[in-house]
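Encoded as structure tokens, the structure appears first; notes follow it.
Removed: one protein chain of the complex. Kept in place: all other protein chains.
By letter and in written order, the chains are A, B and C; residue numbering begins at 1 in each of them.
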Amino acid sequence: MWTGDKMITNPNAYDLIVAILNAIGVYNIILGFFQDLGMEYILRVIIVLVIIAVLLVFVLLTVMFLSWLERKMFAVVQSRYGPMVTGPRGLFQPIADGIKLLGKEDIIPAKADRWIFTLAPFVVFVSVLLVFIPLPFGRSLIVSDLKVGLLYIIAISAVTPISILLAGWASNNKYSLMGAIRAVAQDISYTIPLAITAIAVVVFVGSLSTVDIVNAQSGYWFGFIPKWFIFLQPLGFILFLIACIAEMGRIPFDFQESEQELVAGFFTEYSGMKFAMFFLAEYAHLFAVSGIIVTIFLGGWTGPALPFIPFELTSLIYFMIKTYAVIFFAMWLRDTVPRVRIDQLLNLGWKIMIPLALLNLLLAAFVVTAGVI
Amino acid sequence: MNPAEELKNALPNSVLSVGIQTNKPLAVIKKEDMLKVAAKVRDMGFDNLSVITGVDCVDRIEVIYNFFSYKKKQNLALKVVLDRSSPEIDSVVSIWKVADWLERETYDLVGIKFNGHPDLMRILLPEGWIGYPLRKDYDMKTEQFVTIGEDGEDIVSTDGSNLLRGQ
Amino acid sequence: METETLLLNMGPVHPSTHGVLRFKLRMDGEIIRDCQVVVGYLHRGTEKLGEMKTYLQFVPYTDRLDYIAAMPNNYSYVKAVEELAGIEVPLRAEYIRVLVMELNRIVNHLVFMGSLLLDLGASTMIMYGFREREKALQLYESLCGARMTFNYIRPGGVREDLPDGFIPKLREFIKDMEKRIPDYEDLINGNEIFLMRMKNIGVINAEEAINSGMTGPSLRGSGVDYDIRKVEPYSIYPDLDFKACMRSECDSLARYLVRVDEMRESLHILEQIADTMPEGKFINQRYGMAPTTGAPTAVMSFFPRIFTPRAGEVYSRIEAPKGELGFYVASDGTTKPYRVKIRSPSFCNLVALPKMVAGLKIPDLIAAFGTIDVVLGDVDR
Partner (left out) sequence: MAWISKDWAMTGIIKGLIVTMKHILQIGNRKTVTVQYPYERMKLAPRFRGRHAVDEDACIGCGICESTCPNSTIRIVKYGTRWFPEFNLGMCLFCGLCVDACPMNALKMSGGYELADYTRESLVYGPERILFKKEVNE
């Protein structure tokens, strides 16, 4: 706890809220109130709930904005207008879509496995949301600085294909099943290079904590090149980026849905709110993965401090700018390229990315052991 | 010498007469010798079977084959006259693969049976359709309705009372 | 390991079957063991309709066969009728006909490129294709009042003369297209993912392709130098300078590239026509005169729209954008054809598909199917 007399090294969002309450001078009053009741833990629970609510709202708003941005990007690339009617330049289109999806009939196919079919979209959504917990949005803007943050992220993202498999299997549809099988095959072959390239970074940092990784990237070489790992590990960055796009299941690697082949892949049979959950999860995943890329390779929230603005806010802006740059690249790529075939993707994963990732790890280990950096 | 006459010289017994189909040489052949003639036509270099047309001429049924030779850049048409009550002819699928669908189509719409076709069933209309639409005596007044059965097969009936119909 | 084959019904309603077509696939995991094509969902009995309409009345129905490129359908039928009835066509009419057909070839190939790339997952190209197609459709609209179903070519000529300012607009279109095609090539042709998806996929060699009745660009992608415009020249094609585009790789990529080259050739033909368009009548006076250019309000010279060719039969074919489009027309000397048979390119090209895709995967089936460029209106008629 940061109670004013001592500074902790890696503050998180909880500490930030406490600090803010302290600054306006109400924390001790509230704390005293709950201490009188002898239920100090309730205050902690309330603060944690507030953090979760803020995170949820933030993610949902981002997801809405992203779906609008994606459509607008598509439209601009294709010489179209895109959504224009709802709100200024169609900005409220995602809300209209959401209301529409809420009003849709919630269909469960007769021969589907009802429970798993209903469960799957929630599992997808929750597993994507959990990724945000160790993600540092800015200095001290982190839900929880886990000591094993990176491992946690990789472990949690491995849950997504399981839920996709659940959805595909429970739908009792051949397209869904094939989409699910593809998703699993794809994920298995891409989590490995993803983890190995991430470990190469960990070799430099010496910690799995995302905050430590970001802190390690602050500062400059020769006074002007930021100490981002993208400059230290360009190969690692490219591998990580490709693996992340595959992990997200976006074009050119969107086999789990691959509209033109498998109709809609694993969510062929979903409609209404359950479909919306998949949709939300997809964009939340895009945002989360872009955030991870930024955290690991693009210096996270680091950047020059501006006068008069608290660095918590500046760092959030830096983080968002970098994340949106990555998202922009993913969308731009989606606008341009066709889809790879599934066996070609697996070839790429097993025969090229994993050897290269191992090579990258070897180089990193060599550099660190030799003490070059 | 045009290809029809060439064919006539080669197979005088099978070719009944030689004529023209507006601007393409035409040979009328015996239906029993279809396969023999087809083999000869193929050997003459006619590697492309353009189209098979069945024509219902009320008293008889004619089948017209249009060929084209990629090597010699020549056209040839063959005409076979069939008995209308039981129109049957040998299939040429073994020689030209495209005949597979063309013969199925002719069977479907004109009702000519192609003996030796590997998979002679209707192609454009659902299996079980009543009548052959391109026959001159096809009953166009009777409406036919198609539903899909349990195993995905087409069920044709003339009774549409239990179907949802457009207003 | 014991495996079970999976029977997958792709279609009749599926995003990449370009209409209503069904593939019955016997799958071993992702690999296609056996592919059966089921057609007929769009059968409208056009051939029967042909027997029930007069020669002129049937022309609008031919528009509905291959609705992406309707002008060659019109022309092919009209050409058969003209050969049957011995109708002379003025030179200007022939020029206009070739102009609209070549324009339609470009339109068709633009849609082809767009839908192929859409099938492969790149959704941008279809919008670019449609953007340029729109300009061509506006040309058509100014020419004959319709954008897709033209009913423009008539026995004896064409329906209406070129409107004012058509040729300058056409030149503008040509110039625009010449700037756009490099864009497409940058976007697609060099794309490694695209090449990975297209190279050595759906291979069919020349002999099999001929035997399976493939025609048009799909056949020329298999290395057969066969273009009816060259082999059996009709209309004014002998006077025009163009070449039949051909590739010998026999795979999906070759079929795609042939069409891109054909677009360039068509633009070249259009340029020549724009330069050499002769003056004169646009329709043979005996067979009709369209009223928009005729006498103002008085009872005008009556179009003898109902004419009776002598009894006989004809099989006439042209090089439509998708391949050999033939019309067999038999006349018994009455006002209506005795029998109309349509040899549609899409129908015959589809025969070769199962052969192409055996042993490949679903995405390859879609790529190979996309490259043979099928329109279901043309398949089912």
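By definition in this document, contacts are C-beta pairs under 8 Å (C-beta built on N, C-alpha and C of every residue); 3 or more make two chains touch, one makes a residue touch a chain.
No experiment lies behind these values; they were computed from the predicted model shown.
Note on the undisplayed chain: of the listed residues C:D34, C:E141 or C:E178, the one touching it is C:E141. Residue in contact with the omitted chain (choice from A:Y81, A:F122, A:W221 or A:F366): A:Y81. Between the chain not shown and the residues C:R159, C:R259, C:R317 or C:K361, the one that touches is C:R159. Those residues of chain A that touch the chain absent from the view are 73, 76-81, 84, 332-333, 335-337, 344, 347, 351-352. Although one chain is not displayed, chain C still touches it through residues 53, 56-61, 63, 124, 131, 134, 138, 141-146, 149, 151, 159-160, 163, 176, 179, 183, 186-196, 288, 290-292, 294, 296-297, 299-300, 302-303, 305.
Rule of thumb we're sticking to: only the chains that are shown with their structure count from here on.
Chain A and chain C, compared by their mean Cα positions, are separated by 48 Å. Counting only residues that touch two or more partner chains, chain C has none.
In chain A, there is no position where the chain touches two or more neighbouring chains simultaneously.
The part of chain C that touches chain B in the complex is made up of residues 9, 39-40, 43, 45, 47-48, 51, 83-84, 207-208, 210-213, 215, 224, 226, 231-232, 312-317, 324, 326, 328, 330, 338-339, 341, 343, 347-348, 350-352, 355, 380-381.
On chain A, the positions that touch chain C within their shared complex are 74, 77-80, 174, 178, 251-252, 254, 258-263, 335-344.
Residues 21-24, 47-51, 53, 55-56, 64, 66, 70, 73, 75, 77, 96-98, 100-102, 105, 109, 122-126, 133-134, 138, 140, 152 of chain B are the ones that touch chain C when the two sit in their complex.
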